[in-house]
Structure formats: C-alpha cells, structure tokens
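Note that this complex is displayed minus one protein chain, with the remaining chains in position.
Order of writing sets the chain letters: A, B, C, D and E. Residues in each chain are counted from 1.
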Amino acid sequence: MKILDIYNILDEISPFSLQEKWDNSGLLVGNFEDKIKKIYVSIDLDEDFLNEVEENSLIITHHPLIFAPLKKINYDNYCTKLLKILIQKNIALISMHTNIDKTHLNMYVAKDILKLDIIEKEDINDFIIYANVNKDFDEFAKEITSKLGIEFTNVVKCNERVEKVGIVTGAGMSLLSEVKADCFLTGDIKYHDAMDAKSRNISLIDIRHYESEKYFNELLVGVLEKNLKKNELKAIISASKNPFKFCIQGETVE
Amino acid sequence: MKILDIYNILDEISPFSLQEKWDNSGLLVGNFEDKIKKIYVSIDLDEDFLNEVEENSLIITHHPLIFAPLKKINYDNYCTKLLKILIQKNIALISMHTNIDKTHLNMYVAKDILKLDIIEKEDINDFIIYANVNKDFDEFAKEITSKLGIEFTNVVKCNERVEKVGIVTGAGMSLLSEVKADCFLTGDIKYHDAMDAKSRNISLIDIRHYESEKYFNELLVGVLEKNLKKNELKAIISASKNPFKFCIQGETVE
Amino acid sequence: MKILDIYNILDEISPFSLQEKWDNSGLLVGNFEDKIKKIYVSIDLDEDFLNEVEENSLIITHHPLIFAPLKKINYDNYCTKLLKILIQKNIALISMHTNIDKTHLNMYVAKDILKLDIIEKEDINDFIIYANVNKDFDEFAKEITSKLGIEFTNVVKCNERVEKVGIVTGAGMSLLSEVKADCFLTGDIKYHDAMDAKSRNISLIDIRHYESEKYFNELLVGVLEKNLKKNELKAIISASKNPFKFCIQGETVE
Amino acid sequence: MKILDIYNILDEISPFSLQEKWDNSGLLVGNFEDKIKKIYVSIDLDEDFLNEVEENSLIITHHPLIFAPLKKINYDNYCTKLLKILIQKNIALISMHTNIDKTHLNMYVAKDILKLDIIEKEDINDFIIYANVNKDFDEFAKEITSKLGIEFTNVVKCNERVEKVGIVTGAGMSLLSEVKADCFLTGDIKYHDAMDAKSRNISLIDIRHYESEKYFNELLVGVLEKNLKKNELKAIISASKNPFKFCIQGETVE
Amino acid sequence: MKILDIYNILDEISPFSLQEKWDNSGLLVGNFEDKIKKIYVSIDLDEDFLNEVEENSLIITHHPLIFAPLKKINYDNYCTKLLKILIQKNIALISMHTNIDKTHLNMYVAKDILKLDIIEKEDINDFIIYANVNKDFDEFAKEITSKLGIEFTNVVKCNERVEKVGIVTGAGMSLLSEVKADCFLTGDIKYHDAMDAKSRNISLIDIRHYESEKYFNELLVGVLEKNLKKNELKAIISASKNPFKFCIQGETVE
Partner (left out) sequence: MKILDIYNILDEISPFSLQEKWDNSGLLVGNFEDKIKKIYVSIDLDEDFLNEVEENSLIITHHPLIFAPLKKINYDNYCTKLLKILIQKNIALISMHTNIDKTHLNMYVAKDILKLDIIEKEDINDFIIYANVNKDFDEFAKEITSKLGIEFTNVVKCNERVEKVGIVTGAGMSLLSEVKADCFLTGDIKYHDAMDAKSRNISLIDIRHYESEKYFNELLVGVLEKNLKKNELKAIISASKNPFKFCIQGETVE
C-alpha cells in the first residue's frame, strides 16, 4: 500500500488542515509514493521501540518528531538521533497531533475512558471537553486517577466540590484563561500554572502527559481497522515508553 | 527608608543588569521615592500572604509578578488580582529573578543545602552549577530528595551511576542542550523534556520548582541582614505557599 | 448594576469590535462582575477629577488610559499615577475611543455642533465626515472657531474659498492622504503636516484636540440616558481639564 | 565644486553617522560627482522657494525631504511634488537633521539665541540642552517667546517658578520621559503630551517647530563661511516659509 | 488623454489587483491627472530608448523600474539613473508585471508563439502554463529555441522524452517545487536551480529572460489597439535592448 493512500485515509478520519499553526502534523519522514508493509501506532518514538520496528514500515505517532526546523542533523538529541534510525531503516513517519486532539482524542478520553457526563462541544476547533460532575473533589480525584491508572500525581484543590470539569489530554495549561469550569484536568502542570489556577479558583488534577495520551494508540488502531479492512494491512500498537519513574522518599517505584 | 536606597543595596548584592532579556526583574510596583516601613521576603505572592502584609511595606520576591505586559487590568488572573491588593495596600514590589539565580541562588542550593562537591563556574552569566558525584543513582536520588525534603517526585534514570551533576533551581529544562553532565537536577520537568534527556543519556531528578527555590527566602534575608544592619529596617520571611498537594492512589497527602 | 451590564449597553451603542487595531478601547480597569454605584463621563482623566470621583464608581472616558503595555507600575507618569488612584478608590474604567469616533463622535460634532451640510458616509469604518461648504475661507474659519469656542488657533490657507470640507475630531492628520476635500478640520496639527497639506493644496483649520472632542461628554450622557432609564443609575459629566493655557506675547490668557 | 567635496566638509562639521536610526540625513537627491554652482540653505523646501532656486544648485535643508521610502512617485504629496522640481531643475539636496541637532542646533538656540545659563552636556548623542533658570514661570515664558519672536503659543504651567529647563528645538515631546528638569521647551506639543507633562509636574512652553528651528539657516551659513572661504562658492539663505497663520477669534493675523 | 483614463483601460485588460504581494505594478512615475500625447510599449527601460522618447509621453513597461523602495536618489544605479531622465522629460511610467503574466503573457507565449498543445489552467492566479508534448527532448529543445530565436542556451536533460511541459516566461525557477511536468521552460536558470531540477528529474530548457518576455511588446500593443481605437492615441513599440551579448570561445557573437 502506498503511503499516500494511508495518508488520505487518515486525512479523512481527522483532517490535517485542522492542526494548529505552530503544529507540524503530516508526513514528516518518507515519500508519498513509497510502499509500506506494516503500520505501527505509538504515542511517541524511542530507541527501543524503533529497534524492534521492521524496515520499510510506517509509524503513526501522536507527537511530531520534528518541531524546531532543522539546519543541522548531528545525531545528538532526541529528534536527530531517532531521525537517523528512521531513515536508515527506511521507516516512514506520519504524525497526527492537534488535528486528532480536536476530532477524537480529548473526547475519547473524556467519554470512553473517564465515562464523564459530557457537554457537547460547539466548535470542532475547541480543545477543551467539558462535563458536569457535581461531586466532592476528593472523590472525583480518586475516580479520575483510578480510571487512568495514575498512582502518584499533583493536585490543586480550590473548593470542596467539583461542579463542572474541563479536560485536555497532554499538556493543556496554556488554555487556562479559556477554561469555563471550576476544575481542570490536564498534564505537565508547572508551578506557575498552579499559582495562576489557584488565583482563578480553578482546581487542578494533573492527569500526566503520557498517561492521558497513551489512549491514542488504541483509539487510532480502532478507527484504522474499519478503514483498512479490505486491505491486508494491519495497524499494530507497539508503543514508546514513559521515560518517568516515580520516586517516593528516595525509593524508585515502577 | 526610601525604596531607591533599598533598590541600590539589592543592585549591589546582585546587579539587575545581569537579568536575562526576557526577564522583568526590578521595581515592578511602587515609586522609587516612596518610603517604606517593613520588608518582606518571599519566593512568590499569594492572596493569603498579601492579606497579612502591612500597608506601606516592600515585598521582595524571586518571581516577577508581571511577565506579559498589561493592556487591561481586570482582576481576573493571578497577576492582576494580586496587583489590586498591592496597590490598594500601597505595598511596593521588587523582584530579583534571573540576576540572583546567577549570582547566588543556584550556588547556594548546590553548595549550602545539597553540600555537593562544586566545580567552580567560569562565567557569571552561567545558570548551571556543576558538581562531581561518583555515586549510585539510587543513593544519589535518595540523598538529594532527603536534603530538599521532597517526598514524591519523578526521575529519569539513564545509568546506574552518576559521575557529574548539573543543577538549576526552578524550571531549567530549556538549558538541557547545554548540560555537560550525566545527571541534571531541576524542577517542572515535562514529558517531552524527559524524552529528550533520555535520548541524550542524561538522568534527571525533578527537584520541583517551589521546593528547590524556597531557599531564596533565607538566602536573601541573610545577605540583607548584613547590609541593613545600621538601619532599623528588618527583612522578614513571610512566604507564599506551594499550591500543589500530592495525591497517592487518589488520597491527598500533605 | 454590574459593569458587564453597562459594558454590554455601550457595546450595543458603539461596538468595541469596531476599534482600530492599535487602539485599546474596552474595560481597562475593573472586573466585569463588580457592581458600581455611579457613572462618570469624561473625555480624559486627571488628578483633580479623580480626587472628586466617589469610590466604587465607573468612569467612561474617550481616550484609553493605557496605551503602551505596562511592565512596571512606578506611579511616575500620566498612566501609572492615575492607575494608582483608580485602583485605590476601586474605580473602574471603560474607554470608548475609535469605535465611538466612527459611530457617533465625528458625526455629532460635524452635524449637531458645527451644523454643516453633511454628505452621508458610505462605510461605518470611515473616520472622516465630509460636508459641502461653498464659503470664503475667512468666513468659514470664523464660523467654525466661533461655534467651537476656540479663541486662538493655527490655520493653513491654500485657497480663498472652501468648497468641501473633511472633519475628524481629535488628532486626525495621519489621514491627510485620504482626504478628498479642499479643506480639512482636525486638531494637534504639527508643522510637517501643515507643509504636506499646503503642498497638496488642502487648507487646514486646527480645531484643537480637547476642544473638538470635549463633546464626547454630552454625547455619551445623552445616549446613555435613553438606555439606562429603567435603572436608577445616572451618568454624570465631571470632566478632566484642558492642560493648555494660551499665551499671547508672553501673557497667559485663560 | 563637486557635491562630494561639500558633503565631506559638512560631514566634518557634523558627522552624518551621528544621525538617529530612523533619520534619513545625507545626500537625498543628486550625484556625488556632479558639480554645483550655488548653495542655498533652508530649514525646509516649499514650491515658492524652489521656483526661485537656480538650476544646478545644491540646497542644504534641516529636514529630510524623503522619510517614508518611495515605491511610487506620483507628484501628489509634499515629497514627490517637490522631488519633481528638484530633479527637473537638476538641484541637489543634502539634509542635516539629527546630526546637526546634536552637534550644533539645540545648543545654538539655547545659548546664542535664548542666552540661557547652560549646563554642559555629557554625551554628544544627547538631544536635550539643560540650563539653570530660577525665575517666575510667567517672566520666563515672556522672555523666551520674546527672544524667539513668538506671538501666540500654548503653555502648560505646573509651578509658579522655573528652576531648571530642558530644551529641544523642533518636535521633542517623545523625549519627555528623559527630561530631568521642571520645565521643558520644544515645539509641536500635542494634547496628550501636555496631559503627560502635567502629570509629571513638568511645565511646558511650546516654542513652535518652525520658529525654534529657523536658526538652522544662519547657523549653517555661519559655519560654512569659514570652511568655504578659499573657494568662490557662497552659501545663501533663501528659506521656505512657515505654512501656519495664526487666527484669533476667527481673524487671521500674520 | 489623461493617464487615469489609460490606467483604467489597462486595469480592465489586466487588473492591477492581481499582482503578487512583492510586485510593484501600477503608475510608478507621473500624476494620474496629467495628459499625455504618446504611448510607448517596452519590456524594460534603458538610456538609449529613453533618449528617443518624446517629452510628455507615457511608457508602459513589463518590469517595474522601482523595486526596492527609495530613500536616496543618487543617479548612480539602474533605477535612479533612469528615473532622472523620466522626470526631467516629464515621461510617465506604468508597469504591468505579474498581473499581465497571469492574464496574458505566459499564455500568449505558450500558445501563439510556441504553438503548444495547451492544457487549460484552472486558477487565474497560476503562473505556470502546461502543455502536452510527447516528443524527444532534443527535438523539442530544437523546436522551442528555434521558435524563440534563441541561438545559445543551457539545458538540463533528465530524460530522453518530454511528455508534459510547464512554461513561465521571465525568471520562474522559484516555482520549481510546484511544477507538475517532466520538463520546465523558463529563463535566468541558476546553477543551484539546475541541481534541484536534476534531482527532481525535471528537464529544463533555459528560454532566457529577455527572449521569452519580449513578446510583451506586440501583445500589449495588440490589445491596446482595440481599446484605444476611438481615440487618436496610438501605442508604439520602441523597446529597450537585451544587455547580453553571447561569447563563444572568447569571440563575441551578436
């Protein structure tokens, strides 16, 4: 199957033109006319994973490997080290980032994983999914972290109750000023973000970047399955790993 | 004592001209000619803290309250809500951010708190402090987190041993490409930063933003004491709080 | 009454979205949810005026107090000195600048004050109001300055007659190249503007900035009266003063 | 005499490299290798003046004729109308603007015309000349306007006395925030400038743009005389006119 | 006839609003209200040609004389040397560049001169004209150069056959990445362009800038003839010359 054909299927599922201006979704490595034998789906790339991928495959990731445009390729950082393996093994790379956040991923996590009482969104370009909650904060935090399998995390608790929640998978704190809810769920929350949220009286539960976006894998394999049926090609999950380990009182816990 | 006099003392201790281009250290609120009765020192501002501060005082913080230039002051976010209290209580605000990072804070934490075997830095404009370690990663992580009183955190472990460490208090991951060590300590580490570090084979221990910078308070009061002695004015620590609570398996722990 | 409610009334009268890109009309100081007891209308702010304004009021001005975005608030210039009083007295500030120029002010002065024979304008975004004149320049100048109560001013006389005039209140000389008339009325005319107009054969009468825009006060109170009727709230004029005195042969005349 | 030779003499008198970044001083029209027969000196250009200038001459003006770079030359504004005459009559144009402001003009007006008690300036790049005054404001205003022959003007009076004055010929209000004096003299003062000065407690006397800079003519002819002596060439004053007439109660006065 | 009238006729033939952003088509020299006696048409200007043009004429060129905006007019380069003659002889200049490329010129050369089998273009804003070829490269190159009267030129031959050709007169290599054909005809092909084309497997025939655009003259005179009929005014071709001579083994050949 030609990469172009798969690209077109993906573009129908989640149009690349919906991506944000600063994003770099699309075919990042590989030629549209090349044929590939196997499709892998992974939230990200890492060396261990790439070493297992077969040559002449296509990988579909959530995060674009190339963000800052490249003037030199010196195999000395995350991007260029992995680029080297991709190109040497003739592996193509398509990334679906903010386009699939908007069309599928945020909704999938909010609805299918967290089973929230969703308020339908008005504009396809909105990132934030809202839901009615009406629970104690502690109970809600327990429920959310348990469903996502997050053992350790940070929270900012501004009120005893949560009435309405907003959710953005990955790292969504730059959207804080738009949040119209009393609680916000997202990952990679930094200290100054927490200070700002507290001041705005918006509670936070850090649902962690990797843990909240890893559902990209099963989600994409699911939608691809329906579209690729007639072809022999199968998309398989063979994902990169979370680089973080957690550390309690100096002891690393898996 | 006039604000200008205190500003000049601070400028001698840590010249404001050393601040980075994007920084906004200096006298953020208040007039140089005004007189103040009391000096408070705090890593940051929050509402509870400001409610306790006396009128006509001066607060010296580490982080600048104003970062994005203001076109509207609507009392609806961290910056403008606190600005309102400052101005209504006639409290002046001086921030010492990247200038004191360079001249004092990073070194103070590395040397006086962590008791590391420091390698002298060459350029006053460098942020990163380096030290020789030569320990097992697990042992080193335990030692560091214990000295900083950090119960829960994230680590990225690339090697069993740590030979040399770099340290930047606060949020220093934008400096990763400059790090010349096999382990890096800083706070607010995001998922993509962790991926990049792993790829560069640099271990990480997240020493957290607030927890690694809170030493600003005792440090500044210490240096001010010597310079303010002859005057009656005293600098007191009365700091803002960490907005984060930690949450293990859904249970919030203080 | 909540500020938001008044803001919405003003926005219906003269949509804030019509403002020019470089403008800063809108709620400059205060929170949309706050309640106010009194509305003042003034072309601008000055200290004497602010000292008389009651606490917890709203002032509606023509000129935005904040133009250059603020990084430091040092109470040492027009903007930050007055900001201090506004915030300390909890006075909110809304500015209606280029939006009301376009929807009301220029037309009001041309038609209701100067009683000119108006040519209807085509585009709501046009600033310049045109009128047919057909008079001697000297006679016309006398008439205009008399109606505006301007005793002393500068003129550039290119022709004996005035056929058609363009008018922009405040400081409109940056629009000279668009003027399609043989005479132009505006304020704050600088020397190089006068040179350019003379070269283009367009006569000028400086109708002065303050003197041509002070009608903002009565105009806005008038339109607000109709919209606020059912509420108890009243808008009162209590305006800032013209900082200029005139000086003839060294003698200052009021 | 070649234009280049005269240019070099002027550059020695007042180096063109001292001009501000936004300025366009230098040889604006004409070729360095051309020979000219006559030199005219004028603060500015206007049509009447150009019609009297002989062909193949050089004019030295204070203000650059070209400011905004030209993409079309349509003879329909000040700049392109006069460019046409210059080029058709083969007249060259050199402008000495911010360079001579810094090296001569501001000092000449302050010292030789206004006979002020000058405080020596420290940096050649400073525009503002300072002087000690110690007089009543009214007396000082009378003296200044009388010496400059200004019959009608605007003033902002903040204090009864003037202790120290700053002066910039032409239009210097953009320098207000740098002024370290209780009174400032400059031309083309706009309404918002006056508001700002009043708030800073700095009195203003508008010494008008043309009236304060017309001394450029005699100043430059004077310094040229010494340098051109050995050559037959003479510089003559034949200046442009002030486009403004003054108008009192509708009556135009010369 | 007024220049404005001719401008309007040209604007109907080929709207100036179609020009590219970086272009400067339009009335570059002269005033819309001036009357002219004679129209000349020429791809470009040069001194010999301008010396023959009558005073008070209008020249219509393909290339804009002014590209880089002018801050100084020193008669020392192509643009300002010729500007001097234009203005001194009171000759007006209109340029029709990328607008006529799009509406007429590229199509005229492809269809009427080269007699290619044109594929109709879809968007008026496209520059490239496509045609079916299906010939040997050598035969095709011979045919093209013979029809354009080009004796010497450069080619890049990637394939023995040409199936489909794209053509842009003048200098069109910046469009290479858009070319959807196996052969591309344009002028001013630089070495790196040739390297890129070879790598993309697109053959090139350099149809030279002047030689491929000189048809502007006959084309424009033709269309003007129909529109100017009722007026006495005639457009005549009196063109600038190609500055290049060709040199074979050191011998210059005309």
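Quick notes on this structure:
Everything that follows uses one rule, which is that contacts are C-beta pairs under 8 Å (C-beta built on N, C-alpha and C of every residue); 3 or more make two chains touch, one makes a residue touch a chain.
It should be emphasised that the depicted structure is a prediction, and the values quoted were computed from it without experimental measurement.
Every shown chain that the unseen chain touches in the whole complex is listed here: A, E.
Residue in contact with the omitted chain (choice from E:10, E:131, E:183 or E:197): E:197. Contact with the undisplayed chain is limited, among A:73, A:124, A:236 or A:253, to A:73.
Against the chain not shown here, subunit E presents residues 44, 46-47, 63, 76-78, 81-82, 138, 141-143, 145-146, 151-157, 171, 177, 187-188, 190-192, 194-200, 205, 208-210, 240, 242-252. In the full complex, the hidden chain is touched by subunit A at residues 24, 26-32, 34, 66, 69-76, 83-84, 87-88, 90.
Throughout what follows, only the chains that are shown with their structure count from here on.
Steps from subunit B to subunit E, minimised over paths through touching chains, total 3.
Note on connectivity: the fewest steps through touching chains from subunit C to subunit E is 2.
Rotating subunit A by 120 degrees superposes its CA atoms on those of subunit E, with the angle stated to the nearest 5. Over half of the residue numbers found at the subunit C and subunit D interface occur in both copies, marking it as a same-residue contact.
Between the CA-based centres of subunit A and subunit D the separation comes to 63 Å, rounded to the whole angstrom. Centre-to-centre separation between subunit A and subunit B, using Cα means, comes to 31 Å. One inter-chain figure worth recording: subunit B and subunit C are separated by 47 Å, centre to centre, where each centre is the mean of the chain's CA atoms. Shared interface positions of subunit B, defined as residues touching 2 or more other chains, are 76.
With chains as nodes and touching pairs as edges, the resulting graph is an open line. Applying the touch definition to every pair of chains gives A-B, B-C, C-D, D-E.
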